[in-house]
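A single protein chain has been removed from this complex, and every other one stays in its place.
This part shows chain A:
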Amino acid sequence: MGIIVALAFYGVIKVLLTTGVLSDVNQSMLLLIGVNIMLAVSLNLITGITGQFSIGHAGFMSVGAYTSAILTLDYNVPFVPAIIAGGLLAAVFGVLIGMPTLRLNGDYLAIATLGFGEIIRIIMLNTEYVGGASGLSGIPAKTTWTMLFFFTLISVVLINNFIRSTHGRACIAIRENEIAAEAMGINTTRYKIIAFTIGALFAGIAGGLSAHTFYVITPGSFNFLKSFEIIVMVVLGGLGSTAGSIVGAVFVTLLYTYLREFPEWRMIIYSIVLILMMIFRPSGLLGTTKFSFGKFGKKEAKANDTIEGSSAP
């Protein structure tokens, strides 16, 4: 049912785009929304579901973006394989970052992921092959609405199915209480690495798609600010809720687009919203409330139920 509604949404937008009702600005906003949904949903798997606070998500995104851009620019690899290759390499980085989580938790993990994100950025900044500080430009704008929609749909469906599977339940158990989960026979290390890998995979794909939307990528576009923005989306929607992440991504993208002229106000609004949210409603907008998307009939209808009855980590 949800899939049908999503496809109907896709069709309507497609018609609007081909008939020219939606302007170029709106189209690029739609593409940005899709990319951000993928980023938010994938980070939600790591932070919201598994409870591992990662603040280097933009690092995975940049691995995917750079890999796929180099493949299409220098090696003429077709678009879809290039995007998927970018995602896979990002997933490899996800494993690499997942490994140290054997030893780290909470705050230390947050700082370590921040460090990894920054190291990736600094490596890109100092590698002439990928353009150094000026980055890569002239990337073919191959991301179309159709491509983006199906990549987004697939990633949301896959991640949501993962969350609702046995493995997803294990991840939630780790979030709720790691020691108890371990005592119940859950291999916590393995699940943490799985969460990081899947999250990184889809962040990499999102990075590739965004690189092929906006012609140019620079190391600066994948800094801590970008990671922070993704966190805002997830937290705003409600940690642990896929539907919440989607709503958060849409909301932040709209805010971003309409406040483009006032970048410092945008950051001030982000941070105030975040602080107030943590103080007054730490579970996020949708948080723990069970929400039926049927009556809204939006794309989010795919998620038949959000994660029930569990508090934010």
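To be clear about the criterion, a residue touches a chain if its C-beta (ideal position, glycine included) is under 8 Å from a C-beta of that chain, and two chains touch if they have at least 3 such contacts; residues count from 1.
Following the convention adopted for this analysis, contacts and distances are computed from a predicted model.
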Protein that the absent chain corresponds to, by UniProt name, given "Modulator of DNA gyrase", "ABC transporter permease", "Elongation factor P" or "Acyl-CoA/acyl-ACP dehydrogenase": "ABC transporter permease"
Of the residues listed, A:Leu7, A:Leu22, A:Val77 or A:Ala110, which one is in contact with the missing chain? A:Ala110
Considering the whole complex rather than only what is displayed, give the residues of chain A touching the chain that is not shown. 47, 51, 53, 55, 100, 103-104, 106-108, 110-112, 114-116, 118-119, 122-123, 125-126, 179, 224, 228, 231, 235, 239, 264-265, 267-268, 270-272, 274-275, 278-279, 282, 312-313
